[in-house]
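The complex is shown incomplete by one protein chain, all other protein chains being positioned as in the whole.
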Amino acid sequence: MNSFGRKFKVSIFGESHGVNIGATIDGTPPGIPLCENDFANDLDRRKPNAKGTTSRKETDTPTIVSGVFNGYTTGAPITILFQNNNTISNDYKNLAQHPRPSHADFVAGVKYKGFNDPRGGGHFSGRITLTLVAAGVIAKKILDQFGVNIEAQIVSIAGVDIDNTNPKTEQIIEHKIEQALANCDSLGGVVKCTAKGVKVGIGEPFFDSVESRISHIIFAIPAVKAIEFGEGFNIANMNGSDANDTIINAKGTTKTNHNGGVVGGIANGNDITFKVAIKPTPSIAKPQPTFNLESQKIENLEIKGRHDACITLRTPVIIEAAAAIAIADLYSI
Amino acid sequence: MNSFGRKFKVSIFGESHGVNIGATIDGTPPGIPLCENDFANDLDRRKPNAKGTTSRKETDTPTIVSGVFNGYTTGAPITILFQNNNTISNDYKNLAQHPRPSHADFVAGVKYKGFNDPRGGGHFSGRITLTLVAAGVIAKKILDQFGVNIEAQIVSIAGVDIDNTNPKTEQIIEHKIEQALANCDSLGGVVKCTAKGVKVGIGEPFFDSVESRISHIIFAIPAVKAIEFGEGFNIANMNGSDANDTIINAKGTTKTNHNGGVVGGIANGNDITFKVAIKPTPSIAKPQPTFNLESQKIENLEIKGRHDACITLRTPVIIEAAAAIAIADLYSI
Amino acid sequence: MNSFGRKFKVSIFGESHGVNIGATIDGTPPGIPLCENDFANDLDRRKPNAKGTTSRKETDTPTIVSGVFNGYTTGAPITILFQNNNTISNDYKNLAQHPRPSHADFVAGVKYKGFNDPRGGGHFSGRITLTLVAAGVIAKKILDQFGVNIEAQIVSIAGVDIDNTNPKTEQIIEHKIEQALANCDSLGGVVKCTAKGVKVGIGEPFFDSVESRISHIIFAIPAVKAIEFGEGFNIANMNGSDANDTIINAKGTTKTNHNGGVVGGIANGNDITFKVAIKPTPSIAKPQPTFNLESQKIENLEIKGRHDACITLRTPVIIEAAAAIAIADLYSI
Partner (left out) sequence: MNSFGRKFKVSIFGESHGVNIGATIDGTPPGIPLCENDFANDLDRRKPNAKGTTSRKETDTPTIVSGVFNGYTTGAPITILFQNNNTISNDYKNLAQHPRPSHADFVAGVKYKGFNDPRGGGHFSGRITLTLVAAGVIAKKILDQFGVNIEAQIVSIAGVDIDNTNPKTEQIIEHKIEQALANCDSLGGVVKCTAKGVKVGIGEPFFDSVESRISHIIFAIPAVKAIEFGEGFNIANMNGSDANDTIINAKGTTKTNHNGGVVGGIANGNDITFKVAIKPTPSIAKPQPTFNLESQKIENLEIKGRHDACITLRTPVIIEAAAAIAIADLYSI
């Protein structure tokens, strides 16, 4: 259940405050150059650097323990480990009894009959996305060989569109984040992802459509609540004659790309584009009411621990990784 | 690849103008009463009855050829067949050379090297959703035993919200459809689906989240371009303190349901709610430019055949079926 | 559960006395010539023709209902149906209460809580192997393109080795079968299968070894109780220096083939060889004691119905089909 992929297969394990978190990537072709430094850039992009991100700092140094020999992938499963160093576990003691609203505390307690590791969210922690990013680095290396490039960027924070031509945008958003921090609150955002160079024919009709596979893994990222391809929800308001993307050459290039590069579930050779909604982190310091299973009353909860006021800032590289994994798998089968 | 599910597994086969289309449903528990009449209601709901739907009329009579004995499921795979009777195949002759924009003609030709069955869209046809609806009937019967009920309804057509308290809504939409028909054009819409009674704990963290599994199968439905759970894209604009759903009792009932009944990928016992965007049917009679692979020029295409001006009208039961299949599978594992 | 294969995937359905039995073959490449006549030869080989085989005669005419267009595979799932015509169901009425020894009657009743179809063994019937043979025909067509050829033949019946150079062998075996028929008893046998032309490198270390995949599907054939590759059980008695197969050229050809063409789980380019033990049909007319669940006593059972005295005679083509399916799948991934 903690695996994704048919042939290029990613399995993840670990808890926020456990010994290690890690990923095993099976199905990587042999002969791809790979070393621990290759992960640095993407792992850095996921790190909490900006204002509005958690104060928990981890080195996030990957150790490749298998599947690589003399600097090249061998074709055997690649396991990558990370240590959890900067853990403060006493912050989480009461959450099983007094579960955070809209967090996994309550459902995990019921599902695992109280045996789940509650420290730092345990296996539900956003920290586990570190392993996805690591697997994504390998997926991107594979896709690179096919000329596929994937990039994600934030398109809005707290409802404010990122407009790179307007210098005030950044100020407005920074101000919003400062306000959220001041209020012990959190903010959401929207991320757009584009995969360029995906060849015509990738994907399958129905259950293994490009959209099915990408959405499946994108919703594996905690805090994602929506995904739309191409025009997405807007297309529901368009006429067919406007929504249709005119094919203009024998390669299948289209004049517009309202369908986000996928028709009939199959990549049509144009950019695959999709947007993802990231909800505001549910873990906020602001006191909020929630049922206390011990006292059997609704009581205010003040969440301790170190959390992100705007997790969206850290998600683009995770979304890229997830898309890369899904597309690398579609290429492999 | 044409299968969905881990334990309750649905496999589909068939082409729009082939001998049969059908589904095999494996993993159904023994002892569920099932006969061919049980399919009538849902199959009828999918039929093109309303204005704005295709003039191809099929009886859509299911034949159960295995897995049922003396009126009960046996535990063995259930195969259900439908015949294709009302086919007019010469409508589709030229589409391989002159592919319809935003339809699968071009990608299918490339992917299958010209060997795909182009008649009526072949295996890419919306007709195959008939088999999903049939599988959904069985999924609903299973879920019924757990007290789970799934209902989908249209929330907007062509950007007009369905407001049942406003008698004019229906007129406005009917007028929009008439206009689309007059213009040989098509319309999209949005469908909302609600699953009531899903127990706390269904779903898995990360890759087998409730949202991952549901979105996976929902995007298997042709014409779907977006999905959002709970508040969906709106949640990206909310503060955490507003977005969080206060837990009000020991069963996990929440005061609001901005998260659409899923947190950390796991059902939290509240209604699972999601919305789906359906694009306007790409097959429109209105002449539209598209590249002709034979003449190597962009030329106007007038699509023959019988198509839906507003396929959204027929999708709620398909979306219900897809959700039921995904949730029945999550219950089974 | 009723499916085999990762990419070339075979799903089977049906009961001995139901409407249809059939198979869906997903993952067949497009462009392979295929028509219903192509199945005739292998289906004939499975038919009960010889003395010692059942008197139930079925036409076993395949109908391809999907996945083939204009005489070629399309790349979409291929479903093949067979009708059950020659059924005499009242023979099986009492077997649920008075289960046949070493047959599935008892276990099926427990597993499916009495809802299983008991007629003719239901979904447990050897008749379902007809669908395997059909799928095997497609697998063989795929393998043919890679120069792979698979052949199985009987090596012994009832302990008597088939010695083609000794004209008396046939007589001895014929006599054994006549005796078994006279005694209302049944006989077992051993079948050897050889796959020639399998390229070096097919298969995976550990769980997806060639031996794992082949044995998995071979044990799906009812009545199979053992499998050995190359020297099989004999190799346990050999010294390493004798058992090792000397590599004699750069293609990996070996002087001997004690390992049956597989080392480390991977095909080594030599013939893949294995032997399979087929038990005597448990359904014999001879009265035999078995517990009666109704009377709660051990009572003699006289099995009615039409059964094979020596099912081994019909199995070579089934074993070929199973091996072809497994190897075609290993080629496809």
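Labels for the chains are A, B and C, by order of writing; each one numbers its residues from 1.
Following the convention adopted for this analysis, a contact is a pair of C-beta atoms (placed from the backbone, for glycine too) under 8 Å apart; a residue touches a chain by one contact, two chains touch by 3 or more.
On a predicted model such as this, the values are computed, not experimentally measured, just so you know.
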{"item": "Candidate in contact with the missing chain, chosen from C:64, C:150, C:173 or C:220", "value": "C:220"}
{"item": "Chain not shown: contacting residue from C:120, C:260 or C:316", "value": "C:260"}
{"item": "Selected residue (touches chain absent from view) among C:25, C:108, C:134 or C:148", "value": "C:108"}
{"item": "Residues of subunit C in contact with the chain not shown", "value": "1-4, 12, 99, 101-104, 106-108, 110-111, 123-124, 128, 156, 158-159, 180, 183, 185-190, 200-201, 204-209, 211-213, 215-217, 219-220, 222, 224-233, 235-241, 243-250, 252, 254, 258-260, 263-268, 277-284, 286, 288-291, 293, 296, 298, 312, 333"}
{"item": "Missing-partner contacts on subunit B, residue numbers", "value": "6-7, 76, 205, 333"}
{"item": "Hidden partner chain, residues of subunit A it touches", "value": "1-3, 7, 9, 11-15, 18-22, 24, 26-27, 30-31, 63-67, 69, 72-79, 81, 111-113, 115-117, 119, 122-123"}
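Throughout what follows, only the chains that are shown with their structure count from here on.
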{"item": "For subunit B paired with subunit C, centre-to-centre distance based on mean C-alpha positions, whole Å", "value": "38"}
{"item": "Centre-of-Cα separation between subunit C and subunit A, whole angstrom", "value": "46"}
{"item": "Averaged-CA centre spacing for the pair subunit B and subunit A, given as whole angstrom", "value": "26"}
{"item": "Junction residues of subunit A, two or more chains touched", "value": "205, 333"}
